[in-house]
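Yeah, one chain of the complex is gone here, protein chain that is, but the others are all in their spots.
Order of writing sets the labels: A, B and C. Residues in every chain begin at 1.
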Amino acid sequence: MKRILTLGALCLGVLSLPAWSQKTASQGIDEYRAMLQDGNPADLFEAKGEDLWKQRRGPKNATLEQCDLGKGPGVVKGVFVELPRYFADTRRVQDLESRLLTCMVTLQGFNGEEIAKTPFGRGEQNTLTALATWIAAESKNMRFNLPQGHQEERTFYELGKRMFFMRGGTHDFSCASCHGEEGKRIRLQDLPILTKNPGDGVGFAAWPAYRVSNGQMWGMQQRLNDCYRQQRFPYPGFGSDATVALSVYLGVNAKGAASVAPAIKR
Amino acid sequence: MQNRRETLRQSAVVAGLLASTGLFPQWAHAAFNKAAFETKTVLDAVKAYGPGSITESKDVTITGPDIAENGAVVPIGASTTLPGVKQLLLLVEKNPSTLVAMFNVTDSIDATIATRAKMGQSSDVFAVAIMADGRALFAKKEIKVTLGGCGG
Amino acid sequence: MTTPVLFSGRARAVGLALAVSGLSACTSGPTVAELDALTDAVVKASFRTEAQAKVERVTQTDETNRLCSQADASGKPLDEATAKAIEAANLKSIRWPSDGRFLGDWKQGEQIAQSGRGLTWTDGANTPNGGNCYNCHQMDPKEISYGTIGPSLLQYGKIRGVTDPNSEVSKPIVEYTWGKIWNSKAYNACSNMPRAGHMGILTEAQVRHIVALLLDPQSPVNK
Partner (left out) sequence: MADPMRIRAQASGDKATVRVLMSHEMESGQRRDANGKLVPAWHIAEVTAEHNGKVVMTAEWGPAVAKNPYLQFSVKGAKAGDKIAISWKDNRGDTRRDEATVS
């Protein structure tokens, strides 16, 4: 794990700021976040993703330009705000990242199982993150509208709801422990309510995002993975049905929210 | 706005051409002053570029947030309206080494630059303008560093 | 299967494909019971053990978590009798201090309250666990970086009239405080709060320090 040592030490004892009133501190943090909006390093990953989409790669030396992300082969604009969805060819509900992986397997000949097992931030996982960043960016400011026409999409919504409320781990946490009520926060971090549309560019509508704390670009799969880590849950498989179902639940709830992805986050 | 795809394509071509013809810019303009980046105080860092003392000045401005949610990325900037500025320095007093960045300013740019620094802890942050006449003028601002949620 | 199994575990792929394709033929959609069973299958297939985060943490959750999760997902709170039964079972499981001492050192309690470490798959197995208290509660007024998922605990002991935690009159509050930290579900069946003692998050000594942070008149919480 990457962490600047001096900052790592802070993590144990978050600095107390005695001279600061509550209001001033949160205003100060809003000001800080606003300052970071101009010049989001996600741009670097976006450019890389676009390049990777058009590059001949893999054992089949092919591009991804014929990849079908839900709106037909090669259509990129607008797909992000309608994923996850059901795909007839794989007969599965897939999110952006698991669908991209399918295309890397079918079009380019990559070994999907191997890539799914690769830790985030390494090898072809970096490819998936960059691709997801670019594809998300192509739907910037569009509004979420996940399809629920297919029975399996509705089943996955119900499954995702159960995942969202599932308490477990050593701390009995569920997603709802932190994201089930309006206006709550952990430390100074505001928590979006995810049982309904939390607003434009919040929650599901903000990932992939660049995280300033570790200088990493994260897709939704990694975001959910880290939620589960902090929940003290065991490790969710990349593109597993649990994570895709949860995404369907979050995405359907976010209907109408404008996407700001790729965002910049703390 | 400029089409990004075109920009990138151009960039790559230019980089390739220059690499093959050896036309990379002359690094002599900015030979890295390693000693300056090893100093532990604001004054010592400034001394590494010549001036022997520093004076606070209203004509120099340091920009940055009052509070940084994460010390890994803290937006800071330096500027001055004074004519005759030669160099702008950005420093974080309590970092292991104080100097963050030094900019050689020419008449072709505004004496206003902004970047992002790492901060290990809450600290005074300095902008120093080294003038053509050898004076070093500074402005400072305290930036508090905290972290938001911390699940471990 | 005609479609390639791309990256899923074999058990998951087979189990789910059968379950879902069976369901998709049915126009009215799966029943609640079918969905519950499917959820169990998906959980089993999706999660794996990583370092100290064992898969049993989700495949073998206890009755308390199971019933509360179901209630949350359905949007219907538990009925009174079930809630009382859960509380009674959790109350029975509380381990009271072995030496009769409820209060430790509030200064150590503050450190434990600050720490959010421990028990994730990236924490070393020997990392001392933190209490995560400030993530959800306000405590020492000097710490402004506190969460609001739980109630503010500012002046916790003072507003409950605890001037001498060792006195007989303070006993019910002291015991409740210990019990709440040890097993929050003993007092509120589906509380959001972890069961710090019961689930082995904090040791007896650590719980003692947290109790002191909340009840010691010298603690900044009560200043």
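Note that contacts are C-beta pairs under 8 Å (C-beta built on N, C-alpha and C of every residue); 3 or more make two chains touch, one makes a residue touch a chain.
Please read all numbers here as calculations on a predicted model, not as lab measurements.
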Partners of the unshown chain among those that are drawn: A, B
Missing-partner contacts on subunit B, residue numbers: 1-2, 4, 7-8, 10-12, 14-15, 18-19, 24-27, 29-33, 36-37, 72-75, 77, 92, 95-97, 99-110, 112-118, 120
Absent-chain interface as seen on subunit A, which is shown: 2-6, 38-39, 41, 43-44, 47-48, 210, 212, 215
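One rule holds in what follows: only the chains that are shown with their structure count from here on.
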Inter-centroid spacing, subunit C versus subunit A (mean Cα positions, whole Å): 26
Euclidean distance of C-alpha centroids - subunit A vs subunit B, Å: 33
Junction residues of subunit A, two or more chains touched: 11, 14-15, 17, 20, 25, 185-189, 229-230
In subunit B, residues with contacts to at least two other chains: 146-152
Subunit A-facing residues of subunit C, complex: 3-4, 6-9, 12, 16-17, 20-21, 23-24, 26-27, 29-30, 35-36, 38-39, 42-43, 45-50, 53-55, 57-58, 61, 64-65, 68-69, 72-73, 111, 114-117, 119-122, 132, 134-136, 140, 142-149, 185, 192, 194-195, 199-201
Partner subunit A, residues of subunit B touching it in the complex: 4-5, 8, 64-75, 96, 116, 118, 120-122, 144-152
Touching residues on subunit A, where the partner in the complex is subunit B: 4, 6-7, 10-11, 14-15, 17, 20, 24-25, 28-29, 31-33, 35-36, 47, 50-51, 185-189, 212-215, 229-230, 266
